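Yeah, one chain of the complex is gone here, protein chain that is, but the others are all in their spots.
Here is chain A:
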Amino acid sequence: MSTAAIELKGISKAFGPVQANKDIAIKVMPGTIHGIIGENGAGKSTLMSILYGFYQADSGEIWIDGKLTTIREPLQAIGAGIGMVFQHFKLVQNFTVLENIILGAEDGALLRPSLAKARGELKRLAEEYELNVDPDALIEEIGVGMQQRVEILKALYRQADILILDEPTGVLTPPEADHLFRILEGLKAQGKTIILITHKLREIMEVTDEVSVMRRGEMVATVNTADTSPEELAELMVGRKVLLRVDKKPAAPSRTVLKVENLKVRDEDGVERLRGISLHVRAGEILGIAGVSGNGQSELLEVLGGISPATGIIRVNGTDIDLTGRESDGQSRRKRGIAHVPEDRHHLGLILEFSAWENIMFGYHHDADYQKNRLIMDNRSAQEIAAGKMERFDVRPPNPMLSAKNFSGGNQQKIVLAREIERNPELLVVGQPTRGVDIGAIEFIHQQIIALRDKGCAVLLVSVELDEILSLSDRIAVMFDGQIMGERMPDQTDERELGLLMAGVSNGEAA
């Protein structure tokens, strides 16, 4: 047996009382793709940050190619042949591809020789690994799939033999993800070692050779991918059996609650982000909006939630709602029975510094329940209401006095859902309900959304996770470039067809 490309021995790291990594051991052989999966907060990112030099382990050893290595900062990691592709790209938007690639790896004070060298190197890499990018394109003008390739090229240009990818497919369409996996296969064939961090079991099964599962800071198992199944991996991650499929009765839609006609939104630069959207949602059904992020879904959510203005018509229960004037704010929307679970709970849905009870009245703080008299708010009542909601929504720990920032992603999301769902809204608008949420909580959140539908609420669900769209929706609309590309019934379509629609290929072309 040859020496491992990376071997970690007994890595431990604590943040205060929280043991983020506990005695982790992992061995990755050269020329393989190694998956690391685990719920949020399981310690995957901490482990990779230690490997890349962002953190120092409290104890443990890092062996690279059979040599004991100390990595105190990312430069040393790069020196040891480690490259990292982050979930959020670290690229300068108004630089060209070439400029981004040499940034921080210039050979001298003058740029021209470095650029020329990089251009040649880039050409070689492009041919070798199917990594085609235009070296002179500006980053802001190329798509996310391309940007990711630039990140990979950056690592390869720095002679990385070991490539770490953190949730690389979150922003990609299915065809783009397939292309990425082909690239990874190519890299592997050239002897590169790849560590793939993801929470998508399907990807693990598709491309990895071995997979390590982390749970609560510990490495619970490392198995050959060929010998395992998604069900087994899910169970290892959560520590108990999980239902990967959502149980639901057929929908019984009745009257139309939401009707949207020719909705248009321009952003600050005057670019049209929604280009004439029309759709409707009936009581007792879930309309799923599929699409790669950045194709207008966020804008649609924000218009419905009263955050940004628009032109066109939105009708709720037969009456038009104000899209630009005094009544176009979030308070007016709530009065019309629209509840909004935003995509980004950290920036919109919650105030992280506030305690849970303050967050649970957030947006509904005009309600009579929360007032003691005309001037003073009833904080005690708010705390009691919050405690009840947290109990019913299984928020852990169920302590309303704790700051929102101290809850895990899944529990934060449950706080938002408890606030919005228990109002029994006419229409629930929900964006990425399970983003950054662990598998155990996903199950619960899905059940709550379906229960609300069964009570007769109209639900508009936006998600970039196709699995989620397929399992929850009663109808699916696909958005691309600010438009609805088409509508499908979940039992009459598949990921391939939806993937093409998400990539902007309409019916005729697809056939």
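Keep in mind that, in the parts below, a residue touches a chain if its C-beta (ideal position, glycine included) is under 8 Å from a C-beta of that chain, and two chains touch if they have at least 3 such contacts; residues count from 1.
In this text, contacts and distances are computed from a predicted model.
Protein name for the hidden chain, per its UniProt entry and selected from "Cytochrome bc1 complex cytochrome b subunit", "Phosphonate-transporting ATPase", "Oxidoreductase" or "Putative nucleoside ABC transporter, permease 1 component": "Putative nucleoside ABC transporter, permease 1 component". Among A:73, A:247, A:267 or A:353, only A:353 touches the chain left out of the display. Set against the missing chain, the residues A:305, A:409, A:433 or A:486 yield one that touches it, A:305. Per the touch definition above, the residue from A:12, A:69, A:278 or A:332 contacting the chain not shown is A:332. Of the candidate positions A:371, A:447 or A:471, contact with the unshown chain belongs to A:371.
What chain A contributes to its contact with the hidden chain is residues 15-17, 305-307, 329-334, 340, 342, 347-354, 358, 362-363, 365-366, 370-371, 375-377, 379.
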